[in-house]
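Yeah, one chain of the complex is gone here, protein chain that is, but the others are all in their spots.
As written, the chains take the letters A and B, and residue 1 is the first residue of each chain.
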Amino acid sequence: MDQFIEQIVTGLSIGSILLLVALGLSIIYGSMGIINLAHGEFVMLGAYAAWVFHTYLGLGLLASLVPIFLVVAAFGWVIERYVLSLLNNRPLDTILATWGVGIMLQQAVRLMVGSELRYVQLPPALSDSMSVFGIPVSSYRVFLFVVSIALFGATWLLMNRTTVGMKLRAIIQDRSVAASFGINAKRVYALTFAYGAGLAGLAGALVSPLKSVSPDMGTGYVVDAFMVVVLGGVQSLAGTVASAFILGELSGGIAFLQNDTVAKAIVLLAIVVLIRFRPEGLFTARVRA
Amino acid sequence: MPSHVPHSSGLQRLIAQLAPLLIVCAVVFALPVLLNNDFLLNKVARYLVLGILTVSLGLSWGFGGILNLGQAMSFGLGSYAMAMALKLKTVPVHTGASGLPDFMVWNNVQHLPWFWEPFRSLSFAIAAGLIVPALVAAALGWFMFRGRVTGVYVSIITLATMVVINLVIIDQQSYTGGFNGITDLAQLEIFGVAFDAYGRATYYLVAGCVLLSLLVAFAFTRTKAGLIVQAIRDHESRVRYFGYDVALYQIFVFALSAAIAGLAGMLYTVVMEFASPTFLGVQLSLSVVVWCAVGGRQSLVGAFLGAVLVAGMQGALSESAAFLETWTLVMGALFVLVVLFLPKGLAGLAQVVLRWIVQRRHAAGRGVAQGVGQTEGST
Partner (left out) sequence: MSSHLDLRDVSVSFNGFKALNALNMSVRKGELRCLIGPNGAGKTTALDIICGKVKPSAGTVSFDGTALQDLEEYEIARTGVGRKFQVPSVFRELSVSENLDVARARRTSVLGNLRWNIGNAGRADVERLAELVGLTDQLDRPAAYLSHGQTQWLEIGMLVAQDAELILMDEPTAGMTAQETRKTAELFARLKGKHTLIVVEHDMGFVKAIGDVISVMHMGQMLAEGTAAEVEAHPEVRRAYLGSGGISHA
């Protein structure tokens, strides 16, 4: 019984990290139709930003979160404005362009700070552990769980209860109609992309104390995040949450049962089968023929 | 009737389109005369092989609109087919007449696995190097295109499939040589000609295959089927309403492209003298996309040159790690710029420049004979 609960709690912790990492990708993919292959690099930038703030400015992780969000969001804004907005109606080219941008970011970081692994300290206030359902869990993981849910809530409110969110949804429905109502699609897109990038940066900063930081750390994250989004369904924030936690529980289970290679192969095959048979994701109702 | 302005005839147009291809191949064949250095020649042969691989991607991406991010899968399968045959040729030397490849011995494998058996025949291996990639691609194509998977999703499925096969190869060390690949190979020998990786024969073999694959790919694009494939790229559903089974055409071009990539893979094993899981790795597969985009995805010769030039440049710079790192950054930037501003790559740019020159000459000539040329102007 204890082991079962432990498994569940581990799954929740993995799921909350997946949610953190996938949220930004989900927003961008769902609203702009762009598969942002530079997403992993935004995560990486966030992690390095945490390291820089800590090492050079002596700023703790929690204090750095807001500036990190802003810095990475600014990166996203620039990339949307000067790269992606030039690629209207060329979806294949957007994934190529974002991939190229990803390479550049990765390489630039490598040239500037080297490819050594970097480490970020846990916030001292959260470095102990607490008991969840009788299982000792590190306080930081509980904190991540809470933050991921909070960020999801904030994002949901942003999309559904604010003017920017409403404009965005109008543009998703029909860009030309939205434009005729005076909605500036360009600006809204740039803001959306920046927000998604900022979320990725936050995710990177938040996971940095758990894993080492390196220039190529993003690659793994972008695959995970993509998996979450595909499973959850494009344009469905709630689906993203559900799939993040389902995958969290599953990957806990699979890693427990199998070796790593098999787990990876299964995940990839699952993506393939899912795209083929349910490209709209598991948690969205089928709409339109 | 105004329609009897002499349109350039089919034959003339054919010659004009073939000219760049033939010129490039002539240079490839002439290179050993200028380059009297076996080591360098081997390097060039390597880039030529990568050029063939990139042509194969150009065929499916540039003409068929199928962005296969797992193109290296077919390349790797071809390269393993060749390596398995060449490995078995070393068996009597290393482990006795009825022995096993060395890495199997190390892994305590008792018998040669059934799927290795037929590779004792070189002809079988060469056929397999073409047919296996084509069949795998056809099966994957059937899975995707029958389900009307398009665009970005095709890219993701192809990439994921390649990674799965790569993982399996690395995982099944006792049958595949795992992470190390298959090394210590015998020399390829066909009709008594030995193909030493650093010999002239190998270079000309590669050059011959460059010519062959460019011609095959070109010939396909000139058939009606090739035209229909391009129509599918432009507007998939429209093609359907003319009665063409779109999926079959996509499967065909996908498989043809895989067979060409398989050929390149076999040659790569001969030139490199080993096969490795990196040959069907993400890194190589994505590099091919870059080369193809830079050279020009809708031009076979462009794609070929893109690979040879960019990979060659990279090879030249790889002597110094610092250079290579900067180069990767520059490549990333170049790639983004090409995607943004030159969707047809350098070949597209060359076309624009050529047309501009021709038009200027035309205009100069027309100054004399004003008013005649009204009906012309189509290029």
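Definition applied: contacts are C-beta pairs under 8 Å (C-beta built on N, C-alpha and C of every residue); 3 or more make two chains touch, one makes a residue touch a chain.
Everything numeric in this text was worked out from a predicted model, so none of it was measured.
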Touch with the omitted chain, as defined above, among B:Gly70, B:Gly226, B:Gly262 or B:Pro277: B:Gly226
Which of B:Tyr175, B:Phe252 or B:Phe279 contacts the chain that the document leaves out: B:Phe252
Residue numbers in subunit B that touch the chain omitted from display: 2-3, 7, 10-11, 14, 219-220, 222-228, 230-231, 233-235, 237-246, 248-249, 252, 375, 378-379
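What we mean here is this: only the chains that are shown with their structure count from here on.
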Touching residues on subunit B, where the partner in the complex is subunit A: 67, 143-144, 147, 149, 151-153, 155-157, 160-161, 163-164, 167-168, 170-171, 286, 289-290, 293, 325-326, 328-329, 331-333, 335-336, 339-340, 343
Complex contact set, residues of subunit A against subunit B: 35, 83, 86-87, 90-93, 95-97, 99-101, 103-104, 107-108, 110-111, 226, 261-262, 264-265, 268-269, 271-272, 275-277, 279
